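Just one protein chain is left out here, and the rest sit where they should.
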Amino acid sequence: MKRLLENEKVLATALLAPGVTILVVFIAYPFLMALWFSLTSISVGDPGEFVGLDNFQRALEDTIFQTAFKNTVFYTFWATIFKLALGMWLALLLNRHFRFKRVVRASMLLPFIVPTVLSAWAWRWMFDPTFSVMNWSLFHLGLIEDRLPFLSSGDWAMWCAVVVNTWRGMPFFAITLLAGLQTISTELQEAAALDGANAWHRFWHVTWPLLLPVTLVVVVFSIIQTFSDFQLIYVLTGGGPANSTHLIATYAYQVGVNSGLLGEGAALSLFMFPVLFAVVWVQLRYLKRMDVR
Amino acid sequence: MKRRKFLKAAGAGVATSGLAGILATHRAPVFAQANTVHILRWNDFVPAADKVLREVFAPEVAKALGIKLNVETVNANDLPARATAAIQSGSGPDIIMLLNNLPHLYSSASVDVSSLAEEVGKAQGGIYDPSQKLNKVGGKWVSMPWSIVPALISYRESWFKEVGAKEFPKTWKEYHEIGKKLKAAKRPIGQTLGNTFGDAPTFTYPLLWSYGGQEVDAKGKVTINSKETIESLAFMQQFWKDAHDEGGLAWDDSNNNRAFLSGDISATLNGASIYVAALNGADKFKTEKGAPLHTDIRHAPLPTGPKGQHAYHTAFNHMVMKYSKNAKGAIEFLRWAHKKENYDKWFVVQKGFATGPTSVWEDHPMWKQDAVMLPFKSAPTMQTRLMGYAGQPDKRAAEAWNKYIVTVMYANVAGGKMKPEESAKWAASELGRIYR
Partner (left out) sequence: MLIERKWKKWVFFYVPMAFFIVFTLFPFYWMAVTAFRPDSELYHTWRQPNATPFWTLDPTLEHLHGLLRTTAFPNWLWNTMLIAIVSTVISLICGMFAGYALARLKFRGSEFLGTGIFITYLVPQTLLFIPLADIVRGMQLGNTPWALILTYPTFLIPFCTWLLMGYFKTIPKELEECARIDGATRFGAMVRIIFPVAVPGILSAGIFAFTLSWNEFIYALIFMSSAELKTVPVGVISELVRGDIFFWGQLMMGALLGSIPVAIVYSFFVEYYVTGLTGSVKG
């Protein structure tokens, strides 16, 4: 046994076996089934017939899908930028020594810990057209005359979703970037300071390049999660008002499950794939380059 | 040391399915002996009704028929997901509650319950016509109607009186005038135009019909882009701005309840749950004068349009699933539950929020107890049309319903996103993709 495991190939197979088995049984096989669904007119209880790329064609012509696609890109783009910027800023702040450092660091993670559906309900209550605490505050501070249409206007609602997603995801960025920051020795920073660089310079020319690998990992992961996000919009707006805040995942769900059109729903979901694949591919190429170096 | 852990992990993979298998088989014999019926329903808006199912029906049907009733309730929005997964995987609850015309969507997964339906219909004065159409596919009953939740307008009588409406407005035009005055007094009408299954389509579909609009004609040709539809859209656009709480675009089925109970709106289309909540919380919900809120609440049907008065009431139906291993027990349970003396217990706890599927329940003495609830008694008889009018309430109508096409058509103009003509055109193209 011992000698067998010395062989790289055998060891590799043994190590990969458990993970790959689970993935094959519970992802690869269902995925192929879902792929098959997307090529048929299957609906609940009715296997339908093969229709080729018909479902994909219909999706491209669907105005609601076009909106959903645009929304998903908008949502992912802005949320990622905010999460990165704010996460980085927060990481820099948390990197210093101050009283209650431990408590603050731990508490910053809370938005990330609480299940999305639950915190989304809390936010929904805070944005509620009739009971919003924010409207109450702004009104009583004299800053607004009429309430802000947080979730009742399509544009506002998308921005609200971005805010909630940023709130949720920023801690993850912050903590991971913080860990990365801690590996950058302070001597480098001091050397740069002695050379006359100010804080911004130090950040941009010393810190940022060294953090790039960690940043890339976190950003890619976040893009994947955000692009395929479902729970947040489902709870916050349900895709409304007037189907204007649908994301690809929520619209696919509405078509596939609520209307029973499984084939069309599967096709809609699969549109996420090319984008995510491209993102992952870029990251893989980068990892490979790091390897060679 | 670590190798053992590794081997354990690998072995665990085998052990889990084995273990689960053992657990499963260990359970199976125990349940096979009992006559179990697993029913999946929504979280009733009247929580006491779910209690009746669990604490009254379950023990009593066990005694009477030896059936072990397993009641599971989930959020109504999650019912389609559970039903889909159950049907596709071929196992799940024996009875699933389906709203509106979902039975048409899932008809191929159903057990024929025609004998049950006809029996109950005959014994109880006939099942309401809309429920018949919703539950029958190809002449056979694919599901059994259970109840109907009528939607009427709950309104603050004193506030309406203050702006000159001695009784509830009879036409949309009158309602618009009164609404203008109410909104000026910071007491607007509240209506949801969001993607929500209860209060939105029950408003928009009747509005469309009362102006003479329709989704398709009897042959299935899309006719929604018509003069009548555009007229109703133009009306809604003005009506919304002049008289409504404009936050309604983001409301779900609960926002209007909360807004009404907190005195923020003066009228809203809803089931009886607002009044029932006010009754149950008489000390919590008060008018601005300090009286219990429920003393100021009245109910009225939707106003009449140029082409008539219409209503849509949410239908709740039970489907016995084909994959069920105890379809016989399930049908027996339903037969038992529909018996007058049993259904009665569920019916009275609803206090009128839900009516029975047959006309016999209109004669129940409960209606005499509270005059405020009287309009709900015969509300189901006022419904003459269903989604997909003037065609059938079939799969295509269900798809249109679930995509909120009609509701969104109105939301587009209310939110100022589109002009009436544009929105009608949009709705026509969306329906066209469904009714191709």
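To keep things simple, chains are lettered A and B as they appear, and every chain counts its residues starting from 1.
Keep in mind that, in the parts below, contacts are C-beta pairs under 8 Å (C-beta built on N, C-alpha and C of every residue); 3 or more make two chains touch, one makes a residue touch a chain.
Worth saying up front: this structure is predicted, and the values here are computed from it rather than measured.
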Option from B:55, B:72, B:167 or B:217 whose C-beta touches the chain left out: B:72
Residue among A:211, A:236 or A:252 touching the omitted chain: A:252
Of A:73, A:206 or A:224, the residue in touch with the unshown chain: A:224
Absent chain, residues of subunit A that touch it: 2, 5-6, 8-9, 11-13, 15-16, 18-20, 22-23, 25-31, 33-34, 37, 86, 89-90, 93, 96, 98, 102-119, 121-123, 125-126, 130-133, 135-137, 139-140, 147, 167, 170-172, 175-176, 178-179, 182-183, 189-190, 193, 199, 213, 217, 221, 224, 228, 230-231, 249, 252-253, 256, 262, 265-266, 269-270, 272-273, 276-277, 280, 284, 287, 290-291
Missing-chain contacts mapped onto subunit B: 2-3, 5-6, 9, 12, 16-17, 19-21, 23-24, 38, 40, 42-45, 47, 72-76, 78, 81-82, 84-86, 88-93, 186, 198, 253-254, 257-259, 261-264, 270-271, 273-274, 277, 281, 283-284
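What we mean here is this: only the chains that are shown with their structure count from here on.
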Distance from the mean Cα position of subunit B to that of subunit A, given in whole angstrom: 34
List of subunit A residues in touch with subunit B within their complex: 14, 17-18, 21-22, 43-46, 58, 61-64, 128-131, 147, 149-154, 157, 237-244, 254-262
Residues of subunit B touching subunit A in the complex: 6, 9-10, 13, 80-81, 83-84, 87-88, 105-109, 193-196, 245-252, 255, 258-259, 262, 264, 395, 398-399, 402-404, 408, 411-412, 415, 417, 426, 429-430, 433
